[in-house]
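In this view, the complex is presented without one of its protein chains, the others remaining in place.
Showing chain A:
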Amino acid sequence: MQPTQPAFFKQGPRPLTQLLLYASLSAILMVGDHHFKLLNSAREYGSVLLYPLQWLATAPVSAMRETGKFLTAQTELQKENRELRNQQLLANAELLRMDALKHENEQLRALTATNATRQGKGILTEVLYNGRDPFSAQLIVDRGETSGVKTGLVVIDPNGVVGQITRVNPLVSQVTLLSEKNHAVPVEVKRNGLRAVVFGMGKENPLEVRYMPAASDIRKDDILITSGLDGTYPAGLPVARVMQVDQNSGMAFVRIQCQPIANIDKNRFFLILDESRTLPPAPEPPKQPETKRKKRRGEE
């Protein structure tokens, strides 16, 4: 480049300089966002700015869905109605038995003076669309802050746990599914109460139970239910069924694959459970006695 350019040739910094600048900036943003979660507030402000555009983009899709609903055939509705009636009858019978059990349970709990698992309310919600990020297993549902949804609430379908609310907007919220990579749920084996943690392995992959020693008593077709140990998931909800247990002598842990019991990829309607509990703070770890440390130092 000539040092004395006419003014109308000026183009700002050269493209390569710009590239280096902006590429390193994006790299910094990536690390800051992923490892340190620094940018959540920036993300919120940005999404407020983008909201009108997003609303415009989703308007035709939701309009199409509304017309689709309107045009559902009557026979289909009748069939569904009959099925629902049947299910309700069955559920009612169960409920009658449940009432007696609940009463008994309350009495027992009063005797042992433990914290009762609170009876929470449920919010029925419909899936609007898949999350736009293809790398993560997320859904957008049609209930938000105005309906009382909070982050961390549990989402279930008639069969079991679907996932967890991870982001809440005023009118919609984002559900992270069980299958999201490295999403962990503390569970126990229904048959014997063995505690474990189930991890998601990515969209449409089976779940995995990790860190179980080779001798642990877990078999094919075992049902895993939430243990409620984390304070997020209420106890006793079915999560997954064990599909395969690989005892590989070369590895320290058993490889256990399981399948979500809920239809996480199919259902349209889910229930958001509001059963958040306030847990007492975890006890502080015991302090090392001073004398021991001194001794060790002396040995060295």
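The rule we apply is simple: a contact is a pair of C-beta atoms (placed from the backbone, for glycine too) under 8 Å apart; a residue touches a chain by one contact, two chains touch by 3 or more; residues count from 1.
The rule is simple: contacts and distances are computed from a predicted model.
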Omitted chain (choose from "Cytochrome-c peroxidase", "MFS transporter", "Rod shape-determining protein MreD" or "Germination protein, Ger(X)C family") - UniProt protein name: "Rod shape-determining protein MreD"
Which residue of A:Ala23, A:Ala63 or A:Leu84 touches the chain not shown here: A:Ala23
Chain not shown: contacting residue from A:Arg97, A:Lys266 or A:Lys287: A:Lys266
Missing-partner contacts on chain A, residue numbers: 11-12, 15-16, 18-19, 22-23, 25-30, 32-34, 39, 42-43, 46-47, 50, 53-54, 56-58, 60-61, 127-136, 138-140, 167, 174, 181-182, 201-205, 265-266, 268
